[in-house]
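Missing here is one protein chain; the remaining ones are kept as they sit in the complex.
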Amino acid sequence: MYPRPFEYRAVTTVDEALRVLHEVEDGKVLAGGQSLLPLMKLRLASPGVLVDISGIPDLSYIRPQGENAVEIGSLTTHDTVAHSALLQERCPILPAAARGIADQQIRNRGTIGGSSCHADPASDLPPTLLALDAEFSIVGPKGSRTVPAKEFFVDLFETQVQRDEILHHIQVPTLGPQWGWSYTKFNRREGDYPIVGVAILVRLDSHGRRLEEVRIGLAAVNPTPCRARAAERFLQGQEISPAILKEAAHRSTEGLHPGSDMHGSSQYRRDMVQVFVRRGLEEAVTRARLAGGNP
Amino acid sequence: MKRKVSLRVNGEEREGWAEDRMLLVHFLRDELNLTGTHIGCDTGHCGACTVLLDGKSVKSCMVLAVQAQGRKVETIEGLEREGKLHPLQEAFREHHGLQCGYCTPGMILSSLYLLRHNPSPSEEEIRRAISGNLCRCTGYVNIVKAVRAASERMATRVEAPSTEETG
Amino acid sequence: MEFQGNVEFAAPREVVWKIIRDPTTVAKAMPDFRDLVVTSPTSFTGSAKVGVSVIRGSFRFQFQIEEENPGSFLRLSARGRGIGSSVDIQTRVTLADGGSPTATRMEWKAEAQVGGALAGIAQRLLDQAADRTVRDIFTNLSRLVREGTAAGP
Partner (left out) sequence: MSAARTSPRSVAVPAPAEGTGWVGKSIPTKESVRFTTGHGSYLDDVKLEGTAHIALVHSPYAHARIRSIDVKEASAMPGVLAVYTGEDIRKLVDPFMQLAPPPADKVLDYPLAVEKVRFVGEPVAVVVARDRYLAADAAEMVQVDYDVLPPVMDAESAASPSAPILHEAIGTNRVWDGVYEYGDVDGAFAQADLVIQEKFHYHRFNSAPLELNAALASFDRRTGELTLYTNNVMPMFCMPLVASSLRLPSDRIRVIVPDVGGSFGNKINSFPYMVLVSVLSMQLGRPVKWTELRSEFLAAGTHGNERTFQIEAAVRKDGTLLGLRGEAFDDTGAYARYEPAGAVIWAQVAFSMYRHKNLRLHFHSVFTNKCPVGPNRGYSRAQHLFLYERIMDRIADRLGLDRGEVRERNFVRADEMPYQAPNGTVLDGGDYARALHRVQEMLDLPSLRAQQKALRARGRYLGVGIAAALDSAGNNFAQVRVINPHLPFSGNSESARVWMDMMGRVHVAMGPTNQGQGHETMASQIVAHELGLNPEDVHALPGFDSHSHPYTGHSGAYASRTAVMGGGALLGAARELRRRIQVIAAHLLKTAPEDILLEKGEARSRRTGNALPLSVIGGVALGNSLELPLDMDTNLSVTYVYRPPFRIPSHVDKKGNFTLTYSYQVHGAVVEVDPETGKVHLRRYVAVDDCGNMINPAIVEGQVIGAAVHGIEAALLCEAKYGADGQLLASSFTDYLCATSLDVPPVEVEHFITPSTAGPMGVRGVGEGGGTALPALAAAVEDALSPFGVTFQDSHLTPERIQSAMRGRAPTVPSPP
């Protein structure tokens, strides 16, 4: 297919990007383009001006922020995230989620910032970033601001990033040895958008018996990526048992309104959330116990 | 309105005219007449249009021609050197890693990207590396064999250094 | 896909009726509505940009009042075409007396059918996108009625 006409503006600095976005009326930021360009080809999206930020050199990086965090420039590709030794050491759920995105060619071009700002409810990274309580640094004409993940995703394909702003970087925490994680992407065919995606982080007590903290991020089950708050609350402080995990799985569908498509009805998605929250919790707990020396 | 796009394709400086909205794949095929890069879908799933852009495998139907300005592109036409097939081309041929040939250029470029980063991949790694390239004829069995054979051949025979390789 | 909702206004039924029966109100409730042309007492046309966020397409709409009972019932069909797709919406609006003598309760039901490219390519998102779009339209409509009634008859 063929996109509608638009004007292409390549920028090489953040300031230039902000200036152009401010100038033009119908501007849209182009990062990796792996979500936006297909939509434009299908003519389901047709911005008047594409502001290509992919040439800005200092937005692609992964670097430590002290001991407790990692900062990821918004133009960092999925492939770079997937292979980052620093993230693998400090925040391994993120490379795991990135490895499952689409295919090599798309991971070579798609970016963490682009994926976050596109806010497709079925993307892999947003629920993971939600579970991580990541922080999103946005720059705009009035300066920069930092938005926590829970506020970042506003609605279907809508985030806190306004039309004249760009996402600068994302900060994720270092996960200590008490943390366990899992990312499960359930789909009919590898690499596709998931029928459900479940990102789980658990923090155990030093004996590996009790859940000190649980965070569950879900994809493809609501207009936005979301957290299974009821299940998280339920699990907090609980001693780990199969019955508890099962009950949490049951509660994880509270407040979900999944849509239906030919690959899964709303009901099926709710069922799958339960299955994969339970399995994901088991996997995350096993990992945490191994990491904490309590196998 | 069209603008001039200059880029280095298969080691050669090329230029052509592109509207802002023109996709790189159409630019290669229609402006530069490099028709070895194919189109098989509208949505970026099939990988028939895979080329290397600054050494990275990309789907050229999801890159704008203007985005390739000043950059290096490798297409299937650039693999053969001095009348000699690249080991991947040889291996696809000898192991019947193709039937209709339509996916073959993209498949070979994805495999080339793999072998540059992982010279001796496992079957699983090969299958992951080509999962963004649909082949409708072979069921992938002989493609996997061909990539493995090429990796062995390239291990014993140093690949002629690519003019475009960026590592 | 079916959607429904209700809302109560602090205005008498005839005032509310007058506002919702006015094509300009419908036009204002639609996203980015342009080129309103009233083609007859019961039909009008125009174009609107339908969708969510960046995924949005321009549709040309034909509105037809299929049935009306002034002050209490309106059935409006909207047939839209654009981006190789069709969006057909049948809306039923019922007005009833509200909790107080000067209040009006509006109930609405909308049935949307999407065809063509959108129905296939965007099916994964269709439920949620349609839900959001229809709700936005009725939120706008309610706001317009409120504004209209506040301005006085």
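Letters A, B and C mark the chains as written, and numbering starts fresh at 1 in each.
The rule we apply is simple: a residue touches a chain if its C-beta (ideal position, glycine included) is under 8 Å from a C-beta of that chain, and two chains touch if they have at least 3 such contacts.
Fair warning: this is a prediction, and the values are worked out from it, not measured in the lab.
*Asks:* Would you list the chains present here that the left-out chain is in contact with?
*Replies:* Over the full assembly, the chain not pictured touches A, B, C.
*Asks:* Of the residues B:Ser57, B:Thr104 or B:Ser151, which one touches the chain left out of the display?
*Replies:* Of these options, the touching residue for the absent chain is B:Thr104.
*Asks:* Which is it among A:Arg4, A:Arg210 or A:His250 that touches the chain not included here?
*Replies:* Touching the chain that is not displayed is residue A:Arg4.
*Asks:* For the chain not shown, which residue from A:Pro95, A:Gly110, A:Pro126 or A:Gly264 touches it across the whole complex?
*Replies:* The one listed residue touching the chain not shown is A:Gly264.
*Asks:* Which of these, A:Arg9, A:Lys28 or A:Arg43, touches the one chain of the complex that we don't see?
*Replies:* Of the candidates A:Arg9, A:Lys28 or A:Arg43, A:Arg43 is in touch with the missing chain.
*Asks:* Footprint of the hidden chain on chain C, which residues?
*Replies:* Touch with the absent chain occurs at residues 60, 81-86, 88, 113-117, 119-121, 123-124.
*Asks:* Spell out, residue by residue, where the missing chain touches chain A.
*Replies:* Touching the chain left out of view, chain A contributes residues 1-2, 4-5, 42-43, 103, 186, 188-193, 195, 261-265, 268, 271-272, 275.
*Asks:* Touching the missing chain, which residues of chain B?
*Replies:* Touching the chain left out of view, chain B contributes residues 19, 21-22, 26, 29, 33-43, 45-46, 48, 75-77, 79-80, 85, 88-89, 92-94, 96, 98-105, 108, 123, 126-128, 130-144.
Operating definition for what follows: only the chains that are shown with their structure count from here on.
*Asks:* Assign the assembly's chain-to-chain touch graph to one of these shapes: line, ring, star, complete, other.
*Replies:* Contact map by chain: line.
*Asks:* Averaging only over C-alpha atoms, locate the centres of chain A and chain B and give their separation in whole Å.
*Replies:* Chain centres of chain A and chain B, defined by C-alpha means, are spaced 30 Å apart.
*Asks:* CA centre of chain B versus CA centre of chain C: separation in Å?
*Replies:* Chain B and chain C have C-alpha centres separated by 50 Å.
*Asks:* On chain B, where are the residues touching two or more other chains?
*Replies:* 43 - these are the residues of chain B that touch more than one other chain.
*Asks:* For chain A, jot down the residues that touch at least 2 other chains.
*Replies:* 42, in rising order.
*Asks:* Residue numbers of chain A touching chain C in their complex, please.
*Replies:* 28, 36, 39, 42-47, 118-119, 121-122, 155-158, 193, 222-223, 257, 259-262, 266
*Asks:* Could you list, by residue number, the parts of chain C that touch chain A in their complex?
*Replies:* Per the touch definition, chain C meets chain A at residues 51-57, 83-84, 117-118, 121-129, 131-132.
*Asks:* Going by the contact rule at the top, pick out the chain B residues touching chain A in the complex.
*Replies:* Going by the criterion above, the answer is residues 19-21, 23, 42-44, 47, 50, 56-59, 61-64, 66-67, 69, 110, 113-114, 128-129, 131-133.
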